[in-house]
Structure formats: structure tokens, C-alpha cells
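The complex appears here without one of its protein chains, the remainder shown in place.
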Amino acid sequence: MLEVAMLSTFLDHFGVSVSALSGVLAAREKGLDLFGVLVLAVVTALGGGSVRDMLAGDGAVAWLLAPGIFYTVCTVALVAFFICRWWEPPQTLFQVADALALCFFAVAGTRKGMGLGFAPPVCIALGVITGVAGGILRDTLLGRVPLVFQKHTYFYATAAFFGGLIYTLLRGPLGDHLAIWISISSAILLRLGAIRYRISLPSFTLKSNNDESLG
Amino acid sequence: MLEVAMLSTFLDHFGVSVSALSGVLAAREKGLDLFGVLVLAVVTALGGGSVRDMLAGDGAVAWLLAPGIFYTVCTVALVAFFICRWWEPPQTLFQVADALALCFFAVAGTRKGMGLGFAPPVCIALGVITGVAGGILRDTLLGRVPLVFQKHTYFYATAAFFGGLIYTLLRGPLGDHLAIWISISSAILLRLGAIRYRISLPSFTLKSNNDESLG
Partner (left out) sequence: MLEVAMLSTFLDHFGVSVSALSGVLAAREKGLDLFGVLVLAVVTALGGGSVRDMLAGDGAVAWLLAPGIFYTVCTVALVAFFICRWWEPPQTLFQVADALALCFFAVAGTRKGMGLGFAPPVCIALGVITGVAGGILRDTLLGRVPLVFQKHTYFYATAAFFGGLIYTLLRGPLGDHLAIWISISSAILLRLGAIRYRISLPSFTLKSNNDESLG
């Protein structure tokens, strides 16, 4: 089990790094200063888990108690702030890394909810919140409608939901360990498949008199 | 007292359904996908109570512990997502239902604050937060200045404030039970009267060089 804990810690740091990078790239589009970049990185990477922990009311949020991931986020943001002036992460690689982070966090959030004794559907909701709330906060701070609500963001939240659902279904029959890996893997496959084949959820059709049509 | 508890539970589900519907209608204006619609419905319906519970620091927020209203919100959002492509709730009926939900939540939030032992003005503030914060979050996620801050939203927050104020004043002399019904009823009357006669709070005059004047 030591290896599992180490892998989980590695995925934690990997996941927040990818999210922090997405915060830095969003901040670049708005011409923010170094502090804005740091805040966007922290909010994107740690916002989802923070909202989950505040809703769950279980004492301080995770990164205050174990600040290692906070240090990782700040370091990534600082380095990326200077590097991303010239360099942009290759899009495909970034999408794969982001899908891994998303699905890992969704299952981790679901597990945390089950550990606190909430009903399974609520745990899945907490998993989705862990996966997507950081990005929603990032977009809201930048004054844009969250990407995750939009049709062309193929199965982003859906993958998070699917990961949590699979985990809650398989945990009983297969045990915690196996349920984690199957749920994360299948959620990643769903997300990457949806990007590849441009599968999206149904959406409301935008009316033509909407201000978005000017953009 | 069984009937009171049943009525309160009914009003809870009724109130979050109306709020969820207002979230779906707002999501429709921006052309969001199904997940965006679900999030908007959840945020609008459960956001006010969640902010109140997080500020009050009294453990997990209500809908995590008693997820019945969360299931109601998701069901309403799913059904409305498909129905609201062709159908829109009649405006007058919707405004009456929304006024009922607003005033019920405002008084319920004030009561929860008093149960936790806060000072009466703080309890009224918690009631107002319960009633209006969901709509503020909905509008913020959609990138628009919250409706409740605007002059043409006749006495929305004012009715919530009034309901909480009447409740705190009457609870001592008349008892909890009677204070609840008088405060909710009078707050609803205030809201509907303000809509009917277009009564609004004083506001700052928008300067002509403001970007809003372009809209």
C-alpha cells in the first residue's frame, strides 16, 4: 500500500501542476501581472478541492493542512510565468495531462465524500466539484462564461461525473483499490474519446439576439 | 406540529424547484450545455443556503446532509432542460412562485441563524443571503451584473430583509409558529406589491460615459 500512497501523492502534485499551468495560460490572455498569475494558478489548481472542503465543513481545507501542493502550485506558476512568454505546452499533450488530472481529482473527491459518510450521489457531486470548480472560478475571475459549460468542451464535466459514478458502483464488488484505477482510466478514455470524436452534451441553442453572437 | 414540518419540507422542495427553473432559464439565454444547465440550477437553488452554512461554519452544508433537495433540483433541471426549448413558464405565475420561494428561504435562513445564537441583525443578513446569494452566483457565473442589484428588480432583496425583520420582531411576542407565517406573508405581499406598482429602492444614476450605456 505504500506504493499506492506514493502514486497518489505524485498524482496530486502532477494534477495541481497541470491545473496551475492552465491558470497561467488563462492569465496570459488577459495580460495579468505576476500576482494575478499566481492567484489564477492557485484558484484553478486548489479551488475545486477548497470548495469541496468548505461545503463538507470538515475543518480547514486540504492545502492549508498539507501545504506541499500549495508550494508546488506557486513554483509552477512562477516558472510558467517566465517560460510561457515564449513557450506554449503542445496542445495534445496538455489535453491528455489535463484529462488525467481531471479524472484523478474527480475520483479523489468522490472518495473523500464517501469517507465523510455522504450519500453516493452527493459524493459524485463532490467529485465533479473537485474536478471542475477550479476552472469555473478561474473563468469567472477573468469575466468569461466558464469553458466547462460550453458545448465545444467535449465531455469535461461528464468525464468527471462518469469517473465518480464508476467508482461508487465498483467500490463494493471490486474493493477500493481496483475501483480507483478502473474509474480513473475509464473516465480518461471517455474524455479523450470525446475530444477525438467531438462528442458533446446537448445544449440550448443560442438565440441570435444574444450578445455572444458579436464575439 | 407534524403538519408544520411537512409543510416546511414541501416549501423547501417547492422553493428549490422554482430557483432551479430560474437557473435553467438563465442558462438558456447563454446557450449552455446540459452540464452547464445542471450547475446553474444547483448554484441558483442551493447556493444561498450553502453560502449561509459556510459562513456559519456549522459543519457540512444542508444539502450534503439531507440530499433530498439536491435530487429535486437535478430532476427539475433535467426535465426543464428539455421542456424549456418549447415552453416558458407564464411570467406572472413564475413571479408569484419565486416571491414565495424568496420569502420562505429568507425567513428559514433567519431562523437558522437564531438557532445558532447569532445577533438578530446578523440573522436577518443570513436570511437575505439565503434568499438572494444563489441568484447572485448564477448571474456572476453568466458574466452579468446580478439582477438583484438593479433598480428594475423591484424590492427583491428588500422583501427578504423585511421578512427576516418581521420574524425577529414578532418571534418573542407571538411565538415561532405565528411569526413565521406573518413574516413570510407580509414579505410576499411587499414583493408582489412592489412589482405591481413598480416601486424600487433609490439607486445611483448611471453616468453616461459608462460601458453599460453601449448595451
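We call the chains A and B, going by the order they appear; numbering starts again at 1 in every chain.
Just so we're on the same page, a residue touches a chain if its C-beta (ideal position, glycine included) is under 8 Å from a C-beta of that chain, and two chains touch if they have at least 3 such contacts.
Here the structure is a predicted model, which is why all the values come from computation and not from measurement.
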item: Residue touching the undisplayed chain, where the options are B:44, B:158 or B:183; value: B:158
item: Contact partner of the left-out chain, one of A:7, A:34, A:178 or A:199; value: A:34
item: Candidates B:11, B:55, B:78 or B:169 - the one touching the absent chain; value: B:55
item: Selected from B:14, B:71, B:118 or B:181 as touching the chain missing from the view; value: B:118
item: Touching residues on chain B - with respect to the absent chain; value: 54-58, 116, 118-119, 121-122, 125-126, 136, 140, 143-146, 148-151, 153, 156-158, 161, 200-207, 210-212
item: Residues from chain A at the interface with the omitted partner, ascending; value: 27-37, 39-40, 42, 50, 53-54, 57-61, 63-65, 67, 70-71, 81, 84-85, 140-143, 215
